[in-house]
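One protein chain is absent from this view; the other protein chains keep their places.
What follows is chain A.
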Amino acid sequence: MFSEVAFLLNSFYSGKALRGQEGTCFAFGCRRHRSCFTYRTLRHTTCVPRVLNVDMDGKLVTIRSRISSIKNTQKITEAMRLVAAAKVRRAQEAVLSTRPFSENLQKVLGGLILRLKKELVDLPLLKERTPHTLVLVVITGDRGLCGSYNSYIIKRTENRLAELKKEGINAELVCIGAKGYQFFKRRGYPIRKYLRVGQSPTAESATEISEYLLAEFLSGEVDRVELLYTRFVSLISSQPSIRTLLPLNPSGLESKGDEIFQLRTRGGKFQLERSQIPGSEPRDFPRDMIFEQDPLQILSAILPLYLNGQILRTLQESFASELASRMSAMSSASDNAKELAKTLTLELNRARQAAITQELAEIVGAASALQ
């Protein structure tokens, strides 16, 4: 269905559909921007469609077929909006289901850190190294038609790469999601690995990613790992963000609040509620607690879990942002289609009337010429 939509959209945003006009306008009336669907949906929702220059000489069939094609597209974009909305809901449930894990992990981790305050520096996962090789993990979506979601994160990555180049640090990319991979591959950026996540982020894919990164980091091939993902702020806003994944920052491990978002419907409209959840208190271990291994060793077994949880969380947030972005893109596409169909219907009626008037005038003219 996806390619079909793209095809339809292309076919009626293309020059053919609005022939006879200069600087083909894809914003249904705006001359400022070029033929970018993304731009249109984001920036031009308020653009008033320009009256179309339709030839009056019997183009009724053309207009009719355009109206029906636009209405079809509108149905598809509307369906995609609803699908995205339903998926956002599921994404939010997935975030909630990671709560028991992260809560318990934070408790034990906090307790261990309290106990180990001074010895922490020796752990390889926490040790800061001079970055010779740096890896940027970029999370993008697999598909387009989701507003500026992919392009924002790609731009952010390019900026970061330029910064690193200036500092003389060798940076490579680990791409998660097809869009980013295609972009960077075409432009010849060094790609270390391309990982697929599929339809929705799972714990398995998070484990795969974290195991890969851990292997790279612990074997000394990579000195630092940074993660570029999209922070989910609300349904209409998301924020490309960057954070250091490895080495782990011991102060960041301690209890931190968490935010949970929930999608609700109110009066037929989707609404987002964000709630703040306080961080879990560090666990107070009983004094006679047996540490089966050296506490440091236990900690180094727990840290990969923490990394895993973090990656899963950012994957989920990026995924939710993608869906939200797609939702709003598709909703403005539907609105535009509606507007366009309305204008075209007006135009159709006008053309029909003109044709009738002309015909009448011709008949009258002919009749009077005969007399």
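In the analysis below, a residue touches a chain if its C-beta (ideal position, glycine included) is under 8 Å from a C-beta of that chain, and two chains touch if they have at least 3 such contacts; residues count from 1.
Simple rule for what comes next: contacts and distances are computed from a predicted model.
Student: Missing chain, UniProt name, options "ATP synthase epsilon chain, chloroplastic", "Proteasome subunit beta", "3-methyl-2-oxobutanoate dehydrogenase (2-methylpropanoyl-transferring)" or "Two-component response regulator": which is it?
Tutor: "ATP synthase epsilon chain, chloroplastic"
Student: Looking at A:N308, A:S321 or A:N336, which makes contact with the chain not pictured?
Tutor: A:N308
Student: Using the definition of touch stated at the top, determine which of A:S65, A:N159, A:Q293 or A:T357 touches the missing chain.
Tutor: A:Q293
Student: Determine which one of A:E216, A:E322 or A:E347 touches the chain that has been left out.
Tutor: Among A:E216, A:E322 or A:E347, only A:E216 touches the chain that is not shown.
Student: Residue-wise, where is chain A in contact with the chain that is not depicted?
Tutor: Interface residues of chain A facing the absent chain: 94, 97-98, 100-102, 104-105, 108, 112, 202-204, 206-207, 210-212, 215-216, 218-221, 285-286, 288-293, 295, 297-298, 300-302, 304-305, 308-309, 312.
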